[in-house]
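With one protein chain withheld, the remaining protein chains of the complex are depicted in position.
Letters A, B and C name the chains as they come in the text, with residue numbers starting at 1 for each one.
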Amino acid sequence: MTDMIEKIKIAKKECLAEKRLNIGKFGKNWLAVSGLLLIAVLCVFALFAPKIAPNDPFAQRLENRLLSPSSEYPFGTDELGRCIFSRVIYGTRISLGIGILVVAATSVTGTAIGLLSGYRGGLLDEAIMRGVDIVMAFPNIILALVIAGLLGPGFSSVVLALSLTHWPAYARLVRGQVLSLRKRAFVEAARALRPSSFYIMRKHILPNCIQPVIVLGTLEIAHVIIFASALSFLGLGIQPPVPEWGSMLKSGVPYLRTAPHVTFFPGLMIIFTVFAFNFAGDGLRESSGQPVSQEVLAG
Amino acid sequence: MWKYIAKRLAMVSIVITGVTFVVFSAMYLAPGDPAEVIALARYGDDLSVSQIETLREAEGLDAPVHVQYLIWLGHLLRLDLGKSLVTSEDVLTEILQKLPATAELAVASLLVSLMIALPAGVLSALRKNTLLDSGCMFVSLLGVSIPNFWLGLLLIWLFALTLQMFPSFGYGSLKHFVLPAFTLGTSMAAVTARLTRASLIEVMGQEYIVAARARGFDEGTVLIRHAMKNALLPVLTFAGMQFGYLLGGAVIVETIFSWPGIGKLLVDSIFAMDFSMIQGCVLFIAVLFSLSNLAVDLLYAVLDPRIRYDRHD
Amino acid sequence: MALLKVENLKKYYYSGLFKKEIHRAVDGVSFEIDKGETLGLIGKSGCGKSTLGKTVLRLLEPSAGRVLFDGQDISGFKGSALKSLGTKMQIIFQNPESCLNPKMKIYDAIAEPLRLHRLCRKDEERGRVQELIEAVSLSEELLFRYPRELSGGQVQRVAIARVLGLKPGFIVADEPTSMLDPLVQAQILLLLKKLQTDYEISFLFISHDMQVVEWMSDKIAFMEEGKIVGFR
Partner (left out) sequence: MSSALLSIEDLNVSFKTSKGIVKANEGISLEVRDGEILGLIGETGCGKTTLGKAVLRLLSENAKLDGKIVYRGTNLLSLPEKEMRRFRGKEIGIMLQNPSACINPVLSTGRQIAEIYRYHEGMGKKEAEKKAGDMLELVGISSLRKNDYPHQFSGGMLQRVMVAIGLALRPGLLIADEPTKGLDQDMKVQIAELIVGLVRKENASMLLITHDLDLAGSLADRLAVMYAGEIVEIGKAEAVISKPKHPYTLDLLHSLPGKGLRTVLGQPPSLVSPPSGCRYHPRCSFRFDACSRVHPPLLGPDGEGFTRCFLSEKERRKETLEQPLLNAQPVIGCEKEEIWHC
């Protein structure tokens, strides 16, 4: 018996080594690693914004308006003399917040809906999929625009608008996975043990379709951040004086000729963030051996 | 095949019916009483209670919701999208008037995106894992990450304001097309290039490609006769979705470049709380999008002999 | 008395809104299997033999007919009666690539049936799993590996160990060796035969390979287009 325990210990160690190997594979993928590093940097920005920002992001000093980048104001100042660098750093909180909130909400509900639809099949599936089709019949940004526009501007309406429009991607992805998993012999073998349907979904189906959901989720954070800033840019999302990148960009448009830095830097920050999540998502996708699919691309 | 077409048609009509329902109920998302909101849009801030009540009766807003929906649906069937609450123009006429501008922008952008994406995607796939491939994919990942409103502004700053090569806004001449089409086209090109590459790499790894080589064909024949058709089928389906991107992206690009299309019309009506115009625009866009997806599906059925009866499965 | 008695079993497939009948996969099949006996079921691919196997177990709901197990008609079983059926009748599948959950370690795959049916106490579980993996002649080093690290023959053994833990009286073996190489096939067949004598299991052994079926079975049924056309 002790012999066996010893052997099991060795086997477990091997398993761990194997896991490390997988991490190593991920590590070789420099895209993914640099993406994760960039995300880490962003998280630092968001958490320690007050420590990093050199100036008060809300402090207006009209005598300093539209200054070019300098040592005091690394990214210059905006039309009200606020420090753009500080505002950009604080903006991380908002964009990451929206991205994570929306993706958390949509991935969980979308996955649940997809599981239900795929496993139950029949009329329920038919109904859910037509619902998905209906939501997907609207170009994402347009539906979000209208919902946000009608709800009125603000953080919560942006989150709601994006959540209402972004769940179908997960539902479709998961349903597809479930349908192919359901035919696999191990699911049938599990059914022969006669557990509840819930048990099969939880133990046998969900673990096998979670990986693509994680990949999709990571890429979706990128999409959501772009969409949220687009809404704000159009004036339908987060409103000034809140330092949201899209709305900062918008306020710089009238000064594009004289002070392009006001629009340039917030945009750069959006790219940086979206890039980070796209990198990480793409790396995850590659190390999980998942193909580039339309779901993943279209989001 | 006919069964497939019939099924697709049935599905599209279900979806469009659902779309009308969503569009109709979206109106109730706005906080407050619709009649009041409409009155605000129509008469401005100083309005009396009686004005609101007259409006409620005139617009049929006193009827139960489902009756209102059915009435509205009845109007839709007669292609009557109502009148603008602000300008009192006929909504459909207004939309059709703006359609050509949007359509032209969409076609131009699609051309730009395909001209960049297909060569880049195919080349990357064929030179898989080389510096060229990594470079292309890096640029395309960057392309996906650039918001088009920022790219648009950057292009305006560079080519319109600084170099003064192209106009920064407006519609009319060919020169006006360059910046908007490029803005909208590049972000789509990035996505399409990635899909093209992935799809071609997958196809080139299939056993039937090895089998084609085994028949003594040269690489060019293998690529064009055996790989391309299979590889481009998913890209084609994606073109349907891209049409949605185009319409969505048009909203932003049209706003930046003051392009007189449906996108700008929609944004303007949202700010004016012009309900019937919002409904009209969104409905029009959604129907257009659904029909384009239908067209792609049917095209797919013609091109792909395997045509599966439920492709979503 | 026969352990398993199948009477006029039917499985039809329907399609569309009006439930138009499109396919008679199993069309009125009757047979009996005694305790510890193997009935070989042979037929071409697409003749409905796999469907028959699953319908007998009620993994597919029969369109008509009865299945008697130990004298009881299982067609109407619900709830706990149906659940207990899981310990009495089991199935082994053909494809070693997909018959184990890729995200489940071998240990959990073998322990799962025991846990689901509460067949042993928690502290006995490890010992029981150990016994089972030894019963199928695999080394216990494999217990903490994932299915993808195992060869086809090893996966098939694990699938057998899983089922064995339930001590079923009847197993449907759905082409368990058709994707294996001859040496491995021989290993698995010998194992099945040994377990059959050790545990007194009855088999419905489905295959398209006459030699294999002849070696394995006491009786052979020939199936064509959903019907059994002869016994031997």
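Here is the rule we use: contacts are C-beta pairs under 8 Å (C-beta built on N, C-alpha and C of every residue); 3 or more make two chains touch, one makes a residue touch a chain.
These numbers were taken from a predicted model, which means no experiment stands behind them.
A.B. asks: The chain left out here touches which displayed chains?
C.D. replies: So, spelled out: the chain left out of view touches B, C.
A.B. asks: Write down which of B:67, B:214, B:236 or B:295 is the residue touching the left-out chain.
C.D. replies: Among B:67, B:214, B:236 or B:295, only B:214 touches the chain that is not shown.
A.B. asks: One chain is left out of this view; which of C:53, C:113, C:153 or C:226 touches it in the full complex?
C.D. replies: C:153
A.B. asks: Considering the whole complex, which of C:15, C:30 or C:137 touches the chain not shown?
C.D. replies: The missing chain is touched by C:137.
A.B. asks: Given the full complex, what residues of chain C touch the hidden partner chain?
C.D. replies: On the chain C side, contact with the omitted chain comes from 44-45, 137, 151-154, 181-187, 189-190, 208-212, 214-216.
A.B. asks: Could you list which residues of chain B touch the chain missing from the display?
C.D. replies: Interface residues of chain B facing the absent chain: 206-208, 210-218, 221, 225-226, 229-230, 233, 303-306.
Operating definition for what follows: only the chains that are shown with their structure count from here on.
A.B. asks: Just to be sure I understand: the centre of a chain is the mean of its C-alpha atoms, right? Then which chain's centre is nearest the mean of all of them?
C.D. replies: Closest chain centre to the overall C-alpha centroid: A.
A.B. asks: As a test of understanding: of all chains, whose mean C-alpha position lies farthest from that of chain B?
C.D. replies: Most distant chain from chain B: C.
A.B. asks: So how far apart, in whole Å, are chain A and chain C when each is placed at the average of its C-alpha atoms?
C.D. replies: 45
A.B. asks: Need the CA-centroid distance for the pair chain B / chain C, whole Å please.
C.D. replies: That gives a centre separation of 52 Å.
A.B. asks: With chain centres defined as C-alpha means, what is the inter-centre distance between chain A and chain B in Å?
C.D. replies: Whole-Å distance between the two chain centres: 22.
A.B. asks: What residues of chain C sit close enough to touch chain A in their complex?
C.D. replies: The touching residues are 54, 57, 59, 82-83, 85-86, 89-91, 93-95, 98-105, 112-113, 116-117, 130, 140-145, 159, 162, 166.
A.B. asks: Touching chain A in the complex: which residues of chain B?
C.D. replies: 11, 14-16, 18-19, 22, 26-27, 29-31, 141-142, 144-147, 149-150, 153-154, 156-157, 161, 191, 194-195, 197-199, 202, 234, 237-238, 241, 244-245, 247-249, 251-252, 255, 266-267, 270-271, 278, 282, 285-286, 289-290, 293, 312-313
A.B. asks: Report the residues of chain A in contact with chain B in the complex, numbered from low to high.
C.D. replies: Touching chain B: residues 31, 129-131, 133-135, 137-143, 145-147, 149-152, 172, 176, 179, 222, 226, 229-230, 233-236, 246, 249, 253, 256-257, 260, 263-264, 267, 270-271, 274-275, 278-279, 282, 291-292, 294, 297-298 of chain A.
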